[in-house]
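Our next item is chain A:
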Amino acid sequence: MEQVAEKIGNDLFKDEQVIVDMQNVTKRFGTVEALRGVDFQVRKGEVRALMGDNGAGKSTLIKVLTGVHTPTSGKIIFDGEEVQINAPADARALGIETCYQDLALIPLMSIWRNFFLGRELVTNIGPIKWLQRQEMAKQCQESLLDIGIHIRSAEEKVGKMSGGERQSIAIGRAIHFGAKLLILDEPTSALSVKETNKVLDYIRAAKERGLPVIFITHNVNHIYQVSDSYTIIRQGQSVGTYMKGELTQQDIADLITGAREK
Partner candidate 1 sequence: MKLNKKITLMIGLLVLAFAAVACEPQIVEVEKEVQVTVEVEKIVEVEKEVEVEKIVEVEKEVEVEVEKIVEVEKIVEVAVPVIVDDPNRTLDIIAVQHAECAWDSFWCTVQAGIQQGAQDNNVNVTILAPDSFDVDKTASLIEQAVAAQPDAIMLTVTDATVFKEPIQAALDLGIPVVAYNAGSGPIEDGIGYLTYLGQDEYAGGYLGGQRMAANGGSKGVCVNHVPGHTGVAKRCAGFEQAMTEAGIAYEELAINDDPSESATILGDYYAANPDVDLWITMGPNGAVPFYAFMNNEGLTKDDIVHGTFDNSPEITANIENGTTMFGIDQQPFLQGYGGVTSLALAARYGILPAGPVTATGPGFITADSLGDPAGADAPMKIIAVQHAECAWDAFWCVVQNGATTAAERMDIDLQILAPDSFDVDATASLIEQAVAAQPDAIMLTVTDAVVFKDAIESALNAGIPVVAYNAGAGPVEDGIAYSTYLGQDEYAGGYQGGQRLAALGGTKGVCVNHAPGHTGVAKRCAGFEQAMTEAGLDYEELVTNDDPAESATIIGDYYNANPDADIFITMGPGSAVPFYQFMDNEGLTKDDIVHGTFDLSPEISANIASGVTQFGIDQQPFLQGYGAVQALNLMVRHGVVPALPVTPTGPGFVTVDNLTVVQALAGEFR
Partner candidate 2 sequence: MNNDSLRIRSLRLFENSPVAGPLLTMIAIYILFLVITPNFATWRTLSGIVTAVSISGIVTIGVTLLMISGEFDLSLAPMIAMSGYLFGSVSVGADSLITNTLASWGLPVAVGQGNVTLAILLGVGIPTLMGLVNGLILIWTNVPSFIVTLGTRQIYRGLVWIVAGAELLQVLDEPIVYEVFNGRFDLLNDFVKTWLIGEDSRDRVNFRMATVWLFGLVALYQILLVRTSFGNHLFAIGGNEGAARAQGVRSTRARVYAFMISGFLAGFAGIVQFSQFKSVRVAEQTGIELTAIAGAVVGGALLNGGYGSVWGALVGVLLISVLRSGVILMNFTLIPADNFPAVVGVTIIASVIFNNWLRNRSTS
């Protein structure tokens, strides 16, 4: 299987179709090694699932990619160029949009403020950056409508929305700002079945618009519903990357837990 992985790694994605290529990334916290030389690539236009047990290192990997953590060693090539991502703002500047499970949105702020947070439309008057409030509310509402989300008013607080709707804002935001890569960190973990399906619809909508998605999940079913391929991480290392349908659910489960050596 190692060979398969290498084959995929070397042949399939070694072209300009690759949006992000993380090479031999390590990350150490004090004496703990969270990542031990991970290689990870995502192709343009695909939905890639990232799987692994708790503590396997998938969150760390994503946080390295989004600039929350800086890697101890290794190389990140984004859209064909080697990049240094030292802060979330750097990731944003590159076009990497993230929606974390635990820190998604700010409940006490209105929808449009969340939607445009960090990228407000402003008029500069001297050092003061005036918000274009009406414009932002309008754009926000239109943009969400575009991927099929109806909101009553962009002035509503996010805290009033359901979990699925909140994910939709993140996805809509990514599309609106022309992101090159969208990362969803367990977007469905606390949702009802109905809500989950909605979110999966939004992911499809993103893919339809050509936006590559990295989708972290525990749920193998979801992989089969929306993703094109998946990477499995265990103990800080990549076990391998597989195309949809390449492995059985049991295989996947065994790889995740390490019950079967690769």
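Worth pointing out:
Throughout what follows, a contact is a pair of C-beta atoms (placed from the backbone, for glycine too) under 8 Å apart; a residue touches a chain by one contact, two chains touch by 3 or more; residues count from 1.
If you want to know what made the cut, all candidates are chains of the complex that A comes from, given by their letters.
Quick caveat, the model's predicted, so the values are computed rather than measured.
Candidates 1 or 2 all come from the same complex, and the one touching chain A there is 2.
Taken in their complex, chain A has these residues touching candidate 2: 66, 68, 88-89, 91-93, 98, 100, 102-110, 113, 117-120, 122, 128-131, 133, 152-153, 155, 157, 159-160.
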